[in-house]
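And now, chain A:
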Amino acid sequence: MEDLGLKIFGAILTTILGFTVGMTYGGIVRKLTARVQNRYGPPFYQNFLDLLKLQVKKTNIAHGFMGHMAPVWIIIAAVTVLLFIPILNGNLWFPNMSFHGDLIFLLYMMVFGSLGMALGAGQSGNPNSAIGVSRGLSQMVGFEIPFVLSLVALMIQYETTSVQELTQIQHETGVWNAISNPFAFLAALFASLGMFRYSPFDIVGAPAELASGPVSEFGGKYLGTMMSGGAIFAFIKLTLYVHLFLGGAGNPDNTGIIATLLGLGVLLIKTFTLYMVPVFYGWINPRYRTEQAIQYFWRWPTALGIIGVIWAVYS
Partner candidate 1 sequence: MINDKDSQKIVDYIQNFARKQSLFVMAYGTGCGAIEIPATMTSRYDAERFGIRGAATPRQADVLLITGYLATKTLKRVIRVYEQMQEPKYVIGFGSCTINGGMYFDSYNTINALEQYIPVDVYINGCMPRPESVISGFVKLQELIQQGKADNGKKYRENLEWYRTNQKKIIKNWKMPDYNW
Partner candidate 2 sequence: MTELIKEQHLLDSLTSAFKIKGRVIRDRRVEVFADKKMVSGILLFAKKQLGFIHLAHMTCIDWIDENKFELIYTIWSPIEKIHLFVKTKIERENPEMENIDSIWDQANTYEREIREMFGIQFPGLIGEQDFALEDWDEMPPMRKDFDTKKYALETYYQRPGREDAKDVRETISERSGTKVPDFAKKYSREK
């Protein structure tokens, strides 16, 4: 029973961590973007205020059952994926279920939320939402190809499909997968540009032309809940990348408080550095059209991914 209690505590802790880190990162990016544009910018905790404000809106509107459920799908996907990836390698404080689900499961679970939200957006009946969904799904087919190629490369290189195992291997050998298979890493990095939907891949929710696309009919608590889900997802993607390619974080041999905090620090540094890649790329790029975005992913990133797979087979 103690075990179960610890697990529940760990799950809640993980969720809070993912949520907080994701929201803060979003806020920092807003601040940094402002600085780059020579503005003062909002405070880094602005996203929390936005969220709180949305949650305390006095009236809310839903367009029916699927519209009501849309944020639910996102949160389900976000929290489930969060609990099935390792936060710190072998740490007792985050005793989640990373052994019980592997990369294929994570891949499919990660689209669960977007599809559910797309259904909710569809029920609102706003044509902008449907157009946004069409673009989003098309773009997803684009960036999933290099992403899966890089994952396949990793899986066959180390003969494991578990994120936990991959982290452990990197911990034991001391060589990051980003170095042992650089092509796969690059392919995944390119794919992450599309995943985070910063420019130039932000046509899905283009505010000026699509009225923010799929979320155009959501406000109040629905938009707020979606925002939290999105924040958790940002943290998930970053953590997943760190554990897959950048050596992970945490020391399985030492799970004391100080070591845990140290591990968290390492995780935060790595994730933040990684997060800067799509953000930097976004600052200097205008927007792609959907087909341009898809073709972008199907050219160099896919080629890099294929090289990565070949590299993995012959290394």
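Methods note: contacts are C-beta pairs under 8 Å (C-beta built on N, C-alpha and C of every residue); 3 or more make two chains touch, one makes a residue touch a chain; residues count from 1.
Regarding candidate selection, all candidates are chains of the complex that A comes from, given by their letters.
The structure presented is a predicted model; accordingly, all values stated were derived computationally and were not measured.
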Options 1 or 2 - which one, within this complex, touches chain A: 1
Residues of chain A touching candidate 1 in the complex: 30, 34, 37-43, 46, 49-50, 52-53, 56-61, 207-208, 210-212, 215-220, 223
